[in-house]
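Of the protein chains in this complex, one is absent; all others appear in place.
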Amino acid sequence: MTDAAPTVLEMRHITKRFPGTVANDDVSFDLRKGEVHALLGENGAGKSTLMNILYGLYHPDEGEIRIADKQVQLGSPSAAIEAGVGMVHQHFMLIPVMTVAENIVLGDEPRHADVFLDIGEANERVREISDRFGLAVDPKARIEDITVGQQQRVEILKALYRNADILVLDEPTAVLTPQESGELFGIVRGLTEQGKSIIFISHKLNEVTEIADRITVLRRGKMIDTIPAAGATEESLATLMVGREVTLRVDKNPSNPTDTLLEVRDLHVFDDRGIEKVRGISLDIRAGEIVGLAGIDGNGQTELIDAMTGLRRAASGTVTVSGEDVTTASAHGHFEAGLGHIPEDRQRRGLVLEFSIAENFALHDYQRTPDSRFGWLFPARLIERGARLIKEYDVRGGGPHTRAGGLSGGNQQKVVLAREIDRDPQALIAAQPTRGLDVGAIEFVHRRLVEERDEGRAILLVSLELDEVLSLSDRILVIYEGEIVGEFTPDATEEELGVAMTGGGRGEEAA
Amino acid sequence: MSDLDQPPVGAPVDPSGLGPEVRQPWLERYDVAAKAGGLVAPVLTALLAFAVGGLVVLITTGKNPLATYRAIFEGAGFNWFLPWVQGTERQAAAFNMQQTLIITTTLVLTGLAVAFAFRCGLFNIGGQGQYITGAIFAVWIGSSFEGLNPFIHVVFAAVAGALCGALWAGIAGILKATVGAHEVISTIMLNWIAIWIGVFLFGLGGPLQNDRQEFVPVSNDIVEGAKLPVFWGDPVFQGLHIGFFVAIAGLIIYWLILSRTTLGYGVKAVGFNPEAARYGGINVPRNYFLAMAISGAFAGVAGAMDILGWQFRLGQDTVQQATIAFVGIAVALLGRNTAIGVALAALLFGGLLTGTSTRNLDPEIFRPELASNLTLLIQGLVVLFVGADVIVLWLMSRVRRRKPA
Partner (left out) sequence: MTSIALPIAARAPRGLRAVAWIGIALGLIGCWIALPPITARSWVWSLVVCLIAVMLGIGVLIRGERRFGAFAIASGVLGFTVGYLATLSGVGKLETVVVWSALIASTLRFATPLVFAAIGGMFSERSGVTNIGLEGMMLIGAFFGILGADKFGTWWLGLLTAIAAGAVTALLHAVLSIHLRADQIIGGTAINFLALGLTGYLYIDIYGAEGTPTDISGIPSVNLGFLDSFSFFDVIFGDLNLMIWFAVILIPLSWVVLFKTPLGLRIRAVGEHPKAADTVGISVYGIRYGAVILSGMLAACGGAYLSIGFLNSFNENMTAGRGFIALAAVIFGNWRPFGAAAACLLFGFSSALAQRLPEYSDSAAVLFQALPYVLTLIAVAGGVGRSIPPAAVGRPYKKS
């Protein structure tokens, strides 16, 4: 790679606003022929927004895009394809029940007699391209029968079939095993040798330093810097990516843990597609401590929580809540055993948005006295508790009769929090308890969690926010690829955690 | 997590109801429409339907739709509410009103049958079958046990009708809960099965066919003791029977179940958000079954009330032509699945059906055979505009915008 390589893409001063946030704030970005240019940033830093603008899915509020020195308007994916941009989405745009070749030629099919689909020709062309770029796939295989790594190759072939010169790979390794990632890197190098230019979106530091020629770092919608990969270390990148900003420290006393209240032994869990997402996790959470579970999204956190709360059956292993084995109990059984659960997605799962606040408080207990007796509900009692909890947890924006859907995100979360804590659980699982909340609400949730710890509850905090994990936890566990890969004390640095979270600490042995 | 599928964290949710990700778009939108409009949206929906129906009248017959609607209004006896209507005209109006309320009784119950399932996220299109099975059992019990205490007899027949309707709908509920069979297709099939069972039972030589009239495909008449007392009008000329109070009780029970019982809580939670219900520890399949069974019970009672209140017998042709339960769908949709809404919508459609019946509509103004199909048409338009609530909401926003100017 020399500096003499021509620039194939320039995005200048791109700004994109969504109601309430600025997703991209004056971001400039350029791509040279034959290079791998990594786009690095945390979740929500604006990487995907920028690439969706490039692919014509979003329209920028300000700024211009130039491809091969010509200004272009990318109003739709078709226009982007026409301009030579191909995109491999993180969530594959593939049709599981169709074959590889059908997926690739869709929308631009070879025909015979102008009417019929020439599937033979399609298979032939796919084979030809896959040979040329070294992406071995069977054109006749069905997508649902091939591995995720092969599916990704199909996505790349889809772009190549449409003669893409600029290829955007959106978090391509997020769904891959380490071996598959290795193979992908080989493919990427092969593509650049044939003159393709690659934008590689990632938040895994180790792989960025391995594959990229240059690295652009985004943080909270702003472009921080573009640096050559040569000479960049994981530590220096982590600093750029996370920034040295004031973190929200929570005042708390040292913890004083006692009995183990929440215990997980060698748990294995599969996701809906039959992939093993939790691979032998054991945890002990004791009364009076907050254990933080740090990790990048999709490393098995969701499946772990589901299995621990009775929403998903574990393949093997046990879950125990204050001495009671609840591995095979229903969700209701878990709540009865003394577990509280603040779910990851409060709108989809945590609340019935159409119900009033008071009704939402009763979600677990409506069938028990004093909420009801012999099937007869006592709304007055619900409202009385609603009023009490609204006051106690400072829920603003309505009274007990207000629809939960009408509250702001922070107040919705307070409702969930109040419901779970008011049941006086022994153990509490808080999954992303502050996602999407404003600073005030975050502080409230944090303070409350610490108070509950001091009350003697065992708390498992699962979060993607390192700040949060560091400031709240008494112990920190790092999950990676469905396993616990490290335990840290709260004085660990973000860099140390970051390396563990990206598999950095054991990258060598995995490959 | 890519933000391709969702707006970035912090961005407010798209108010129009996010398209593909939303599990039950109609429920969400329904709620939005209900909250946004209160009484305005349903009234606007009905007006729109009547306007389009009037247009059809105008185009096909060249007659003034307003005159037609006025004739229907009077045929339905709604002029009874007007204090200046006096004398014989008032007597006629009272009689017409009684007929309207008889139909309203049935429509309230069949409307509740649809509405209750709706609250659990299910579309019970099989009210007809449940109504017929309820009617069959009511006529069977009502025509047997001569000499039984009238009160016990009536209660027995009505409860049997309710249970039968519950059972019939429960089949669809079980299929939905266990194998996930779509309730729309299964309830439609159950409708036809019920119809043919009825045709078989009351057909010539059938097990329940009339003992005395060998060549009439109809059931035995129910015994005097099983008939519901008439409290308004002349029993000889089909006055209003006390089934009317059963319908009112049905409305109260509906409201009580949904707002005062754990059962209603579970049903609503499943209807609004099955995923949250599951998270909360609620048994989702069980609620699907119960919601269908209770729905069916309402429709079954409707059938029983018609038999015990004014039909007194069930014929093959009645079984085949009973479309009253279908009107319940429009009633529930227009009534926004609330008790009071169902009551008002039932009165509207009850009036429409009575006012367009051969007996009540002046053929000089409009042919009654045509008018009854006009009712069907208006019913379809109501469902259409409820489905296309976007149109109604848009109209409402236009009206609102104009006001301040």
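As written, the chain order gives the labels A and B, with residue 1 at the start of each chain.
Criterion: a contact is a pair of C-beta atoms (placed from the backbone, for glycine too) under 8 Å apart; a residue touches a chain by one contact, two chains touch by 3 or more.
Note that the structure is a prediction, hence the values are computed from the model and not measured.
Chemist: Going by the contact rule already stated, which one of B:I197, B:V216, B:I242 or B:V284 would touch the omitted chain in the full complex?
Modeler: The single option touching the absent chain is B:I197.
Chemist: Return the single residue from B:A92, B:V159 or B:V184 that touches the missing chain.
Modeler: Hidden-chain contact among the options goes to B:V184.
Chemist: With the full complex in mind, choose from B:L44, B:A71, B:I222 or B:V386 the residue touching the hidden chain.
Modeler: The single option touching the absent chain is B:V386.
Chemist: Contact with the hidden chain only, please: which subunit B residues?
Modeler: Contacting residues on subunit B, toward the hidden partner: 18-20, 24-26, 29, 56, 60-61, 123, 125, 175, 179-182, 184-186, 188-193, 195-197, 199-200, 203-206, 326, 329-330, 333, 367, 369-370, 372-381, 383-384, 386-391.
Chemist: Would you write out the residues of subunit A that touch the absent chain, in ascending order?
Modeler: 55, 57-58, 76-78, 81, 87, 89, 93-98, 102-103, 106-109, 111, 115-117, 144, 147-148, 158, 162, 177-179, 270, 273-277, 279, 481-482, 510
Keep this in mind: only the chains that are shown with their structure count from here on.
Chemist: Taking the mean of the C-alpha atoms as each chain's centre, how many Å separate subunit A from subunit B?
Modeler: Computed from C-alpha means, the inter-chain centre distance equals 47 Å.
Chemist: Under the stated contact criterion, what part of subunit A meets subunit B in this complex?
Modeler: So the residues of subunit A in touch with subunit B come to 18-21, 23, 43-44, 46, 48-49, 52, 57, 89-91, 170-171, 297-298, 309, 311, 330-333, 335, 341, 343, 347-355, 359, 362-364, 366-367, 371-372, 375-377, 379, 403, 435-436.
Chemist: With touch defined as at the start, can you tell me which subunit B residues reach subunit A in the complex?
Modeler: Where subunit B meets subunit A, its residues are 1-5, 7-13, 27, 31, 35, 259-266, 268-269, 272-273, 275-282.
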